[in-house]
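Note that this complex is displayed minus one protein chain, with the remaining chains in position.
After this line comes chain A, so read on.
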Amino acid sequence: MFQITDIPRILPEILLLVLALLVLGSDIFERWSYTDASRLERVRASAQLSTIGLGLIFIITLVQSGYLYTLPVDAPSNFLTNILRNLQAGGPGQGTISGAFATDDLTMIARLILIGAAFLTSMLCLDFHPTSNPAEFYALIIFSTIGMCLMAGATELVLIFLAVEMTSIPLYILAGYFGDKRSSEAGIKYFLFGAMSSAIMLYGMSLAYGFAANALGGNSTANDLTQLSKIAELAGEGNSLLTLSMILLIAGVGYKIAVVPFHGWSPDVYEGAPTPVTAFISTASKAAGFLVLFRLLTVAFPSLTGSANFGEELGGWTSMMAFLALITLIIGNLAALPQQNAKRMLAYSSIAHAGFVLLGLVAWASPQQFDRDQGTIAIVYYLVVYTLTNIGAFGGLAMVSMAVGGDDVRDLNGLARRNLPLAVLLAVSVLSLAGIPPLAGFFAKFYIFMVGWQSGAWWLVIIALITTIISLYYYLRLLRAMFIEAPASLEPVHAPAGMMTAVGVSVLGVLLIGIFPNLVLGIINRVQMVAGL
């Protein structure tokens, strides 16, 4: 049952909701007219409000999580410690709320990733001016973030569906925000794919529910049959209905995380959407998708885990993940090679990165809990790194395309001579995507590969490594364009301060957690206790 004491446990979501309404509402009090000056004023006000608000919520969430500082039990009681105590009482731990929403460490870390990504995205948008209705633009980002946080913690099918929709619908609008031909195409395409996948996912959910109701002999008075752990409890050995439901659910979530063969929408959407929105879609929404997938598979379908080893009979979702990872890695990396548009190239690169994360899920093929936990840690670490790196890369690209007016690879030509700091930041992000030590991307891959070995999917690790080498080609192409090629003009590229800060923060993060992985691994190590397992 939901109790009044559960409210602090969903405090970040509540605060996000308040902030979103505040952003929408405060816009009414701005000066409305059609002059550029007044429009700029509205943009500024909304952007600053949402950036500051998201930053505050991030800090509150961090304090609540207790990762940096946990109040000792015997601390003296005064005004400050009382606030802190009440706040941290809603921190990670305890059971699920009504069986529907888990507030374990995984959710807490995911909230930090997602709210952090939203914060950086809105910071990128400080200087990236939406053409109309600025308040809605920023509010939609925040609404979508609420959906993502709910996705990360949802342990029940209906909430999962609602959260996925709540995430996606604002993103459809954001993708089509510019209203020009490409942007509209992106929005419509994203919407159509999303609607289709939702239908598939819903079908899988109804099958799972039907299976659970059936297993109880048609006793329809039970109202907990959509809970993931309940489905796992009722699952016997090798039920084909449940397998079908699982496949449909994977297909449904597969579109959110853009793994091959559910990736068709992503290059067009990434290319057409406003670049900060692309950064947001490719990082936060993907990370949330992975967490949903993780909870779905590990909590609801432990009986169908199977194995990804050669020589053993394949089956279950680990072999399915291994297969998806295989084609995702190969197609993602190969399709990126001939791209002329930098955004499209990064879109394919981001598809390929999804393949690496899937490799972490394959870790569940190992029967030992320790190996499985390593897999979870590797996934979360990868998501942190990937989010930071991609926001850096897309953010840098956004600045270039704002100044130069295009986002082809050749628009990057000679960037080093036109704006060296920007070129260096972008280069670090790209090198981290390529996995060059000592940047965080290297260690993330290192960890994922090790997890892959542990799970016995060594063939997959070798293929993943080969595709990594192939991927160097297109990453080096970006570097070459920036540092080697002659610029089209020597006019300096203007880099707005807000965007530069956002990109700088992400690049600094990439450097720091690459050289000192312990900084975040110490925290991520706590995800081992996942609710319902």
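Just so we're on the same page, a residue touches a chain if its C-beta (ideal position, glycine included) is under 8 Å from a C-beta of that chain, and two chains touch if they have at least 3 such contacts; residues count from 1.
Following the convention adopted for this analysis, contacts and distances are computed from a predicted model.
Visitor: Just go with whichever of "ABC transporter permease", "RNA polymerase sigma-70 factor (ECF subfamily)", "3-oxoacyl-ACP synthase" or "Proton-translocating NADH-quinone oxidoreductase, chain M" UniProt uses as the name of the absent chain.
Guide: Of "ABC transporter permease", "RNA polymerase sigma-70 factor (ECF subfamily)", "3-oxoacyl-ACP synthase" or "Proton-translocating NADH-quinone oxidoreductase, chain M", the absent chain's UniProt record names it "Proton-translocating NADH-quinone oxidoreductase, chain M".
Visitor: Among A:173, A:377, A:402 or A:507, exactly one should touch the missing chain; which is it?
Guide: Answering carefully, the residue with contact to the hidden chain is A:377.
Visitor: In the full complex, which of A:63, A:241, A:436 or A:508 touches the chain missing from this view?
Guide: A:436
Visitor: Check each of A:63, A:241 or A:476 against the chain that is not shown and name the one that touches it.
Guide: Answering carefully, the residue with contact to the hidden chain is A:476.
Visitor: Decide which residue listed in A:12, A:289, A:456 or A:509 touches the omitted chain of the complex.
Guide: A:456
Visitor: Across the whole complex, list the residues on chain A that are touched by the chain not included here.
Guide: On the side of chain A, residues 309, 311, 374, 377, 431, 436-438, 442-443, 446-447, 449-450, 453-454, 456, 461-462, 465-466, 468-469, 472, 476, 480, 483-484, 516-518, 521-522, 525 touch the unshown chain.
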